[in-house]
Structure formats: structure tokens, C-alpha cells
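Handing you a structure now.
With one protein chain withheld, the remaining protein chains of the complex are depicted in position.
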Amino acid sequence: MLNLLLILPIIGAIIISLLPSEKESNLNKNIALIFSSFSFIITCLIALNFDYNNGNFQYQTFLSWLPFLGLNYTVGIDGLSLPLIILNGLIVTLAIYNGETKQNAVNKPKLYYILILLLTTCVNGALIAQNLLLFFLFYEIKLVPIYLLISIWGRDKRNYAAIKYLLYTAFSGIFVLTAFLGLNFLTDGNSFDFDKITTQVLPQAKQILLLLTIVIGFAIKIPIFPLHTWLPDAYTEASTPVSMLLGGIISKLGTYGLIRFGLQLFPDVWGDISPYLAILAVITAIYGSLIAISQTDIKKMIAYASLAHINFVVLATAAGTPLSILGAICQMFAHGLIVTLLFHLVGIIEEKTGTRELSKLHGLMNPYRGLPFVGGLMILAVMASAGIPGMVGFVGEFLSFQGSFSVFPVYTLICLIATGLTAVYFVILLNRVFFGKMENKTGYLPKVQHFEHLPAVILAVIIIFFGLQPSLLTNLSLTTSNSIALLSN
Amino acid sequence: MDFSGQIASLLNASAILPEAIVIVTLLLVLIIDLIFGRKSVPWLPYFAIAGLLASVIALFYGWDNPNPTSFLGSFTSDNLSIVFRGTVALSTAITILLSIAYIENTGTSLAEFVGILLTATLGGMLLCGASELVMIFVSLEMLSISSYLLTGYMKRDPRSNEAALKYLLIGAASSAIFLYGSSLLYGLSGGVTNINTITATLQAGEGLESLGLAIALVFMVAGIAFKISAVPFHQWTPDVYEGSPTPVVAFLSVGSKAAGFAIAIRLFVTAFASVTEEWHFIFTALAILSMVLGNVVALAQTSMKRMLAYSSIGQAGFVMIGLVADTQAGYSSMIFYLFIYLFMNLGAFACIILFALRTGTDKISDYAGLYQKDPLLTLGLSLCLLSLGGIPPLAGFFGKIYIFWAGWQAGLYGLVLVALITSVISIYYYIRVVKMMVVKEPYEMSDIVKKYPPVRWNMPGMRPIQVGLVFLLIATSLLGILSNPVVTIANKSVSSSLVLKASLEARINNISATEIKTVL
Partner (left out) sequence: MDIQLEYFLILAAALFCIGIFGLVTSRNAVRVLMSIELLLNAVNLNLMGFSNYLDPGEIKGQVFAVFVITIAAAEAAVGLAIILAIYRNRDTIDMERFNLLKW
């Protein structure tokens, strides 16, 4: 089952590459859509058959691949990767679907859909890899598709943003690889398999050094202040579907890596580093929120908001209690949904009005000339992001903060302020963009077709559904988060 | 035992059967060209390729030769040399495939080109197994002089002339320096020229003798570093790469370099075993300089061939990590990387040759927007460059990670970190080319690409390039994922090589001895 998740998108990509012509954009898209929704269905099947009381890896496959490197094809899934894989399947499908109209039709559609499908495979692979080198392999492969996705289909400053992204991520890869190599040799392991590596045999100083390297590597990816400068550029310059992917799922790889290879591999010394990590997370959260307030570009505002919110995950991971890990996982899931929804809505607004400037947008709630339905969805997304009960965002944030409070009371409280700031900048956004009087010269905005906001509606439904039924979400990872966190104490 | 039988067993001439096949091919190529003239041209290169492949098969049957020493110890046909000789022969076979259209396009004689190329191959193959100072020198010069001729093959083109002259002068000087070093080695050992026995007679004395040995070491390093184009002996590389015919560059960057690394392993591990720390130190310095300078200067290049020249300097730096590691894994990672490098680098050159044939230029900016006009070429060049940059799942990634793994295991943390950082830099300039080809919109297309001729494979000489290119691309994409057998062969060749075995065992004993010391 899990192997299908890796193979299906590649088959899709191959089929697309064999299509005769570039012109049939729809055909390319439909094939990509079929394959991505197939893999989404498979993730759902996996979730249904998943044994929720088992904290170990399930659906494991082991194939000896390159024994001289200790690189084996070892894949498996547990409560940590399961929600993220579901998220990946969903978001990729939506990003591929992402209401393509005549005006914003993708050029070079063949390459575009091939790259997105490859990206799906990489993300799935990284999430299910139970071998350190295998993880690194997928982690590195995704570099090129994302680079091309940003630099071909991005906005004006796309080259700069793409190169910046590439270099940051490549350096992140170096840190991760260095740590993995170190882990392998210092522990005298001949294999990079996750369950064969134990760090307990190492002296404390070496453990801290390795953990630090890993944390820096993933901190670039998440990102954590002061390594975050690639984020606003990459998120803003990318086109809407790519932003959805970047914010929705790619950023989760960083936090996933932090939990999997930081917390889970180094339970002994995690406590030595976690306070500093928590401070940085808090700084990033506050910093991101404050910068978001001062933005005039709504996409940039959302980029910074996403920066702030992903760092709640880092705080919860740093705390490492069972509840906070559960919270971190839920927050990752929630963050993925909400950020995707926000980017999608901004994409629609930009397409219809032709601008993302706060100063130029007014009164889009106008029922006749504006975008009332988009406005409604936006209000919902913003509420979810701010952590209003009844939405999935609340589940994540509540559990994270509740879990972290016992370990880092002060930092948690400061993070709560950051949540408060969320309300500030989103109210600014709503107020300026959707309320108030719509200027006459804006004229009638083109109507949003139903197919265009279909992804948004789906996301909104899921956000509310898991907000009302949080136990369905928490059940996915409860056992795993307990087992991960227990190691830490 | 009769006299001739005794001689035959002393010479053990069957060990050089693969070389003999190349010699026969070479002679036949020349004779056929003399007799039939230009009429024979269409099938002559394929004959040469067949000869080379036959030689590779002969190498394969020579695997695990129980009696590798031949010609009274001048030549060792052990598994290590077989792997390197195979690499050299294979690189020539592919180079010939790529050069047919190029040479015919310039109106020069193809048969002579193939002849000189085969001579260079012969020199390279002999160099890989040479284990005696005179033999090393003769085969080194055989490779070098043929390379000078190849570099200056376009005799009407002043750039080709200039490249040849520079290559010749620097090359001759460096081989003279190498020779001076070997004459010192001969003297210091009291008249021994066989590098396997030279160590025993080299007294590890103090004062003048160790100074002499150090001088010999430095001089011989200079000679070999020139062949593998390590900084600071690299100045010829960019000029020669830019000026000479592209197929020649393809051979120089792979075949000639592989031979250089083969002799580096053999010479330093055996003859300089008593100064192991010194040569490790020198090669560490060379590796760091090569990686940093090669990869950084490549950023600033505007010519594709010059960029690949600097990139090849950087790649040589990566390979040297394996040499410095001086372990089983180190050597086999070197072999593995060189083998993979053969495919990805020749693949890149195949694309450049193809582009140059269609447009007549090799400036990087002229590649802008190529994706719209020639997707296959774009895909090929992108794959090869990304593989050189070490992007998974292409072959280069596995090669690099194996080298880093081996280096890290040998405790060369600093060196591996430098390699990791410079490989990120290299990703930047490789991906710049990919971006140039793929990302540019139709209106940003270069004038050259706008006038790009329609892709036609049925023109004379194009089929071989197509076949070669597809083969190289498949190898580049799959060799990494399916690298197990290749690495097994590399490992086996290292572990079965008597030369390396002795050195590795000595090192292990040494290490355990120092460990005991530290414990005490």
C-alpha cells in the first residue's frame, strides 16, 4: 500500500511525459488529477486500516538496496506520519485541481504536472522513509522540482526567490546529512535504518553536537528565526498552487524531521537543547506576527502568519510532553489545511482583482459587485487560524499550549500573545479587504465560478469537521505521540 | 623447460591481451586507412569501437588472474588495474561514438583521429597497470603526447593550436618534473625501479635521505596532479577544454583522468608507503584547493566548456577524498565515482557536442529557452548536470555520498565538510544552466536557439551520437539506483589487490598500535 504512494505519482508523471503534445493542457491536468486523487484514496484506505492502538511502524516494507552505504528501502508509517500523508494527498490533489481558468492557464503544462507529481512522491517518500539516508534522498530530490516550480511559474522576482530557496534548502540538506553521517559512525552502526540507531551509547557532548546539527538543518526548513528569510520570498513569489504546496505540506517536512530525527532519536539530550529551541520558536512566533501586521501585501501577510503558526509546533515539540506532541501533530495538520485555504483564497482574490495590495482592495464583501462567497470563506479561514473553537486550528493550538505549559509556562504565555496578534492582523486584513465601501471605479469583479472555489469549500468543510470531531484527528496519533514523548521523560 | 617457455612464463604476456587487442585495432585502423583511404571512413570508427569492446571483454576474462605480474614486474594486471583499464577503454569507445559527426563536420580525417585516440587509450590502459618507473614514464608520455596531438587536431583553428601548445608546454614540463622525482627515487632506493619492491630498499633514514624522499614525493605529486588537474596544477585545464575539439575534451576529462588516479593509487600506496602521512597531507591540501577553487571559479564562467573544465577540477577534488581516506571503502568509492563520472560527464559532453553541431556555439547564454525547441537535449543535459551536482536519485548522488561516507568513516571530517559545502556551490552553477534551458520564456530565447534547426536524427553521424546519448542517459539515471553490482566489483578489485591489501593491513596494524599506545 505504502509503496503505491511512491509509485503511482511516478507512473502518472511518466504517462504525462509520453503524451504527444504540449497543447492539451486539460489532458495533462486530468491525468495528474487522477493519479493524485488515487494516491489520496490510498492514504484514506491506509488510515481506515490503521491500527490505532499500535505505536510502532505499520505497513512496513523492507528491501535491501545498497548495503555498502547502509541504505535500505525501509518504509513504514506511524501516527506521526499518517496525518501528514493524508494532508499531502489532499493538498496535492487540490493544488493540481486549483480552478484553472482561461486567464491563469498554466503554460508548459506537461512539465508543470510532472514536477508536481514528482514532488508528491518525494514528500510521501520522506514521510514514510524509515531509513535515514532514504529520508535524506527524498528530502534532496524535492529540491529541484520546487526550484523549477517557483522559478518557472512564479511572479516577477521568482528567480531571486527560487535561488534563495534552493541555497537555503541545500544547506539544510548538508546539515542533516552531516548529522546522519555522524550518527552512523559515532554509534558504529553499519546501517542507517531508523530502528537500529540508538544514540544512548554516545557521550553526552557528542549527542548534543549531533542533535544541534540536526536541529539547525531542520530549522532552516521550518523555518525558525533567524534562518527564515527565504520564506516570505518563496511563498510570495510562487504561484498559488505552489504556495499551497509550500505552505501546506513542504514546511511540515521540517517539523516532521525535528520530531522524528531530533526528539525521537535523541531523547536523552533533547532537554538540553529544547529551552533554546523554545525561545527561538517564541521569538519567531512573535516576530512573524508583528511583521505580518505591518505587511501591505496580503500574500506576504499570510506567509508571515504561517511562519508564526508553524512555530507553535516547534514550541510543542520542544516541550516534548505526550500532550504537546499530540498537539504538535494536530497543529501541523491544522496549519496545513488553513494555510492552504488562505493561499488559495488569496489566489482567487488576486486573480479577480489583479492586486494583492491592502491599500487597493476595499469592500469585497459587496454582494453584487464583490466576492462575497470568497469573503465568507476567508472569514472562516481566519477564524480557524486564530484558533476559534469549533475549527481544527483550535484543536491544534489548544493541545500544543496545554501540553507545553507544564514545561515552558512563560514561553507558552508569550505564544498565546502571538495567537492574539493573529487576530489583530487578520482583522486588519478582513477590515480593509472585505468590509467598507467598495470603490465604484473597481467596477464589477468577475464572478467566481463554482469550480474555482471548490478546493476552498472542501478545505473549509474539513476544517469545520475536524474542529467539531477532534477525537477523530487525535485518535490517529494518540498512541504514537505517547510513545514518542515517553522516551523523552 | 625449454628457453622460450621460460621466457614466456617470465613475461606472462597474456596479461596484456586487452592492450594487445587495442594495438592490433590501432594498426588495422591505420593500415585500412592507408589502403582504402576515405572510402573506409564510414565503418572504420565502428571497427575501432568493436576493438575496444573486445578489449573490455578480454579484461573481463582476465578478472582474478592468479598470476598478475607480467614483463618481469613492469606491469601488474590485478583486478584494480582491470577496473581502471576498463574505464579508460569504455570512455574511449563512447568518445569515438560521439566524435564521428563532429570530426566529419570539420572536414579532417576521422581515421587519423581514431588512430591517435586509440594510442592515447593504449597509454592510459598501460599506465593503469604500470608498476615500474620506466614503464610508468613511457606509458604516461604515450598518453600525454597523443593528448597533445588530439588537442591540436583542428590545425586550422588558432584556438585549438593555442590550447595544444599550452597543454604541451605545461605537460612536458610537469612530466620532466615527475621524471626528476623518479630519478631521485631510483637513486634513493639504491637502484630499484620496481615500485612494489622500492619501499623495502628505501631507508627511512633521517637528514638528507628523508629530505630526498620528500623532494621526490613532491615532484612526483606535481606530475600526477597535472594529469588529474588538481589545483594548483590545473591552469591548463580551462584553456585546453575551451580550445580543443569537444570529443577530445570528453576523453581527457574521463579517460585520462581515470588513468591518472590509477597511477596515483599505485604509486603512492606502494612507493611512498614510508611517508604516508606526508602524501596524505599533500593530497588533503590539493583536494581542498581543487574543490574550493574549481567550484567557485565555475560560478563565473560564461562558456559551457570552461564551466565544465572548472567543474571537473572540483570533481577531481571530490575523488581525492577517497585517496586520502586510504581505506578499502575509500578506494572503492573512488573507483565507483570515476565509473559513474564517466557516464555523466560524457553525457554532458555528448549534449554539448550535439548543441555545437546544430548551432556552432557553446556559450551558456545561448542555451536559453532550449526546452521549447529540443526537449530531449534539454532533458539529457539537465540530467547529466544535476547528476554531476549530486541530486538524487541520479548516479552522481550515490557516488558522492559513497565518497563522503568513506571519507567520514576514515575520520576526514573537515575534508568532507568542505566537500559538502562546495557541492552546494556546484549545485548552484549546474542548476543555472538547467534554468537557462528550461525556465526561459519563448520571448527570452537566445537568438541562436530561435534559429535552432529542426531536430533530425537521420543526418550522417547523428545516429551514433543519439545512441551514445541515450545509453549515457540511461546509465546516469539508473546506475545510482542499481549501483550494488558496480560497488561489489569495485570493492572486490580493491580487496583482492595485493598492493592495497598490504598497505591497508599495515595501516590497520598501525592504528591499533597507536590505539594501544594511547590506552597505555
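Each chain carries a letter (A and B) given by its place in the written order, and its residues are counted from 1.
As a convention for this text, a contact is a pair of C-beta atoms (placed from the backbone, for glycine too) under 8 Å apart; a residue touches a chain by one contact, two chains touch by 3 or more.
The shown structure was predicted, so the numbers you read here are calculated from the model rather than taken from an experiment.
Touch, as defined at the top, links the missing chain to these shown chains in the whole complex: B. Among B:G5, B:P66, B:G107 or B:G191, only B:G191 touches the chain left out of the display. For the chain left out of this panel, the touching residue among B:A8, B:L34, B:I57 or B:L169 is B:L169. From the options B:V83, B:L149, B:V424 or B:M437, the residue with contact to the unseen chain in the full assembly is B:L149.
Checked against the full complex, the candidates B:W63, B:Y180, B:Y428 or B:F471 give a single residue touching the omitted chain, namely B:Y180. Listed residues B:N161, B:T197, B:S210 or B:T361: the one in touch with the omitted chain is B:N161. Mapped onto chain B, the interface with the missing chain covers residues 133-134, 137-138, 141, 145, 148-149, 152, 155-159, 161-166, 168-169, 172-173, 176-177, 179-180, 183-184, 186-187, 190-191, 193, 238-239, 242-243, 297, 300-301, 306.
What we mean here is this: only the chains that are shown with their structure count from here on.
Computed from the mean C-alpha positions, the centre of chain A lies at a distance of 44 Å from the centre of chain B. Within the complex formed with chain A, the chain B residues making contact are 329, 332, 371, 386, 391-393, 397-398, 401-402, 404-405, 408-409, 416-417, 420-421, 424, 427-428, 431, 434-435, 438-439, 441, 483-484, 487-488, 491.
Contacts from chain A toward chain B in the complex involve residues 65-69, 107-108, 111, 133, 137-138, 140-141, 143-144, 147-148, 151-152, 159, 162-163, 166-167, 170-171, 173-174, 177-178, 181-182, 184-185.
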